[in-house]
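Every protein chain except one is present and positioned as in the full complex.
When the chains are written out, they are named A and B in that same order, and each has its own residue count from 1.
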Amino acid sequence: MKRTLLLIVVLLLLVLCRWPWAADCPQPLAIKAGKIWTVTNGVIENGVIVITNGKIDAVGKNPCVPEGAKILEMPDTNVMPGLIDGHCHLGLALDILAEIEETVSAVTAEMQILDAFNPAADDVKKALRSGVTTVLLAPGYKNPIAGQTAIVKLCGARTDDWVLRRNAGVKFSLGNEALMSDRRPTSRPGLLTLIREELTRGKNCGGDTFDPRVQILKRVAEGELPVYISVHTVDETVAAMQIVDECALKATLVGAEQGDEVATMIAERNIPVIYAPLLRFSKDKDLKRVVGMAGAGIKIAFASTAPLTDLRDLRTSAIIAAKYGLSPEVALKSLTIHAAEILGIAERVGSIEIGKDADLVILNGSPLELTSRVEMVIVNGTIVYQGEEK
Amino acid sequence: MKSKWYTALISIVVPVLVIAALGHAAPVRKKVAIRASKIITIAGADIQDGVILIEDGVIKAVGRDVEIPWDAYVIEATNKVVMPGFVLAHTSSGLDVANENVPEVPFLSTFDSIDPLSPYFEDALRDGVVAMLVLPGNDTLLGGTGTVVRPHGRTVEAMLVKRYTGLKVSLRPTRNTSRMGHMQRFRRYMDDLKQYLEEYEQRKADAQEEKKPFDEEIDPRKQPMIDLLNRKLKAFIYCDRAADVPKAVEIQEAHKLNAALVLSPECYKAVDLIAKKKLPVILDPQLIVWETNEETNAEEMKVIPMILHKAGVRFAFQTDISRYGRRYPWYQAATAVRHGMDRTEALKSITLYPAQLIGVDDRFGSIEVGKEANVIFLTGDPLDAQTWVDQVMIAGEIVYEKAKDVRLKKLLEKPKPEEAEKESAEESEQEKSE
Partner (left out) sequence: MRGYVFLLTLLSLSLTATTALHGQEGIVAIKAGKVLTLSGAPVTNGVVLIENGKIADIGTGIAIPEGASVIDASKSVVMPGLVDASAVPAVRGDLNEQSSEITPSFRMSSAIDPQSKVLKRAVQTGLTTLYISPGRRNLIGGLGVVVKPAGKTAAEMIIKDDAALAIAMGSSSTVGNRTPRYQPPTSFYYRRPTTRMAVAWMLRKSFFDARQYAASHEKEDPDMEILSAALKGEIPIRVTVRRAIDIRTALRIADEYEFPLVMVGCVEGYKVAEEIAEKRAPVVLGPFYYHARDRGRYYEGREVNWNNAGILVKAGVKVALASNAESQSDDLLTVATVAVRHGMPRDEALKAITLTPAEILGVADRVGSLEKGKDADILILSGDPLVPTSRIERVLVNGKTVYQVD
């Protein structure tokens, strides 16, 4: 009697434990595609990707496909890892851009952008449909120290699925947008002095302070929290690097539109760059700059800065860069694995490798062709977007 | 009895003497001869050690071997350069307010608002200008008619050279209007005017037919525009942007106007059209513009007189009294020469060409027999910045002498200590009252 009871209890436990999983766990998926751009292991022609429990279980020409797997025959398609947007403001704007910066005070390091994010927003869906699966959400450009960024996936059923990082680092802005006439700083030297003051204050504070702002700055000053510094012109880029040197920050430059002119300086310091959307530029001279930067050995990721620019610009930025001389391989990597490495999430996303999240974009042509259309988007193994049925 | 006789004598003789004395106070000399080391005639070659003979204010003879009559008053201008006084074909300075509030006011005249005491005229005379056409500003569509004046005289009548000269048309949109609206306003005005004229002529014809008397006069407010259509008045059309030049050409051709273009610096971009239509041109005081080369990001210097000169366009210079170099007509000419313009052409652009443009070249612009004696005596070459105007002669009479220029002395010399204190005291009084 006791044994049967024990058996029943064990069986019940197994069933109970298994059941919720079964509800959430998508059916194993096997995608047979014409071309698989793994990004880190070359291109596989007519290969198969096997997805189990939201992760990539196998990828190759002839991997072992589990029983009961749903098989998707897509012989004319190209599959690549989900695109990673290095800097955007999706799902944040109710009244355009009003929600992304708290400008009354110049330093708002304690603000968290995730508190303003709306995962159900329209632009989130739009971004998904263009193949973007992971983004860095950031506050705006009008505050010298604007707040904490976050890394999210653009869909997910459970909280831990869509927030990859609650606090991915602090956003700094060194551009002229951070200057205002009615609050400090009103001038560039004032801006740089302010930032240095705040970092010094953070560094010098004892560990027992209750001020959340100073606590965050302390972590930044100690190199524990990364910073994303928005710069546009050469002098801003140089000023940013000076601050990074002085305060030994773990930094990434955002924008850096003229970074090619001081590319050696940036490369020497191993500072990665999340480049501005290329559709903003009209002159050939400006469109070539990112190529120069990549050539100097700087790790590049692309950004859409949506909704400041159209969120569909992400892939277009890479395509334009490729047209102006960026190697297709580097262009593709900048949309995927390099962005993941810069954001510190490469163990989960950025390439089609065993063990990584199944975030995939399926296009009807090469990823670096403007004429290619996104036909399907998969996040965490679930089909979240499917184009028109033919 | 005796006292009455004396009183009578005194009451007649004394006034006569007084009047005679007053009369002699400012003698107008009938014959004047100027002997100068160098005469720049503008009309022909320069003359070394020449003589200009003037009778009743008009030049009678110019040359090296001119005989000086025994009763001529001789001005020895040794070591001086004598040349025609400068002429400015367009200015809106010297007015109290350059523009009226309302866009269509062609019946206004600058004669009514010229301020003879404006420092503009004082400086102009000091710098050798002998005639300028004062026109309304650039912020009205049909601003009004202009007046040619000389910068010497206590009243506008005393300054007057020629009234009712030129009508100012500006293509810069007035406040809160677009270019579309501005041009349409002009076209409508012209259409209304033409309709008015037709109806007027119709009424006149009807009256004649019916053998009725016709004493209706043309509305005086429309008269200047009618004179414009009849080519009795010249249109001075201000172009604010290069894109206004084709519009100005359109207006000139549509109504067959006698026109001159007043250009803003940007209008040099329309040089080909200007050259093709052979319209006379007045340059903005700003002769050099900077442009960013989009490809190289370099800043390129565009020298407007050279661009127009190379295209064969004839122009006159303007001055800007508030700026260092540009306030002097000779500086404008020197800037053009610096960048390659022929010296004679440059000098003509501040003397003869503007005089022709404003229709006073029968009297101004060059030293020629038959023209009025409007000349300046310079201490050196006109294009040398260290040259000063020593004397100015207008209509045969010396009206300015640097040696007697009290204000200039005050502006160049160190004030005596008591004077400095007095000035400061006056200043604070003035400020208190404001």
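By our rule, contacts are C-beta pairs under 8 Å (C-beta built on N, C-alpha and C of every residue); 3 or more make two chains touch, one makes a residue touch a chain.
All figures in this text were calculated on a predicted structure; none of them were measured in a lab.
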Worksheet entry | Touching residue (missing chain; options A:Gly60, A:Pro185 or A:Pro328) | A:Pro185
Worksheet item: Which residue from B:Asp71, B:Asp96, B:Asp215 or B:Glu299 sits in contact with the chain not drawn here?
Response: B:Glu299
Worksheet entry | Interface residues of subunit A (partner: the chain not displayed) | 176, 179, 181-193, 196, 200, 233-235, 238-239, 241-242, 245-246, 261-262, 265
Worksheet item: If the missing chain were put back, which residues of subunit B would it touch?
Response: 119, 123, 290, 292, 297-299, 301, 321-327, 331, 334-335, 337-339, 383-386, 388, 411-415, 420, 423-424, 427, 430-431
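Convention: only the chains that are shown with their structure count from here on.
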Response to the item:
CA centroids of subunit A and subunit B: separation to the nearest Å works out as 69
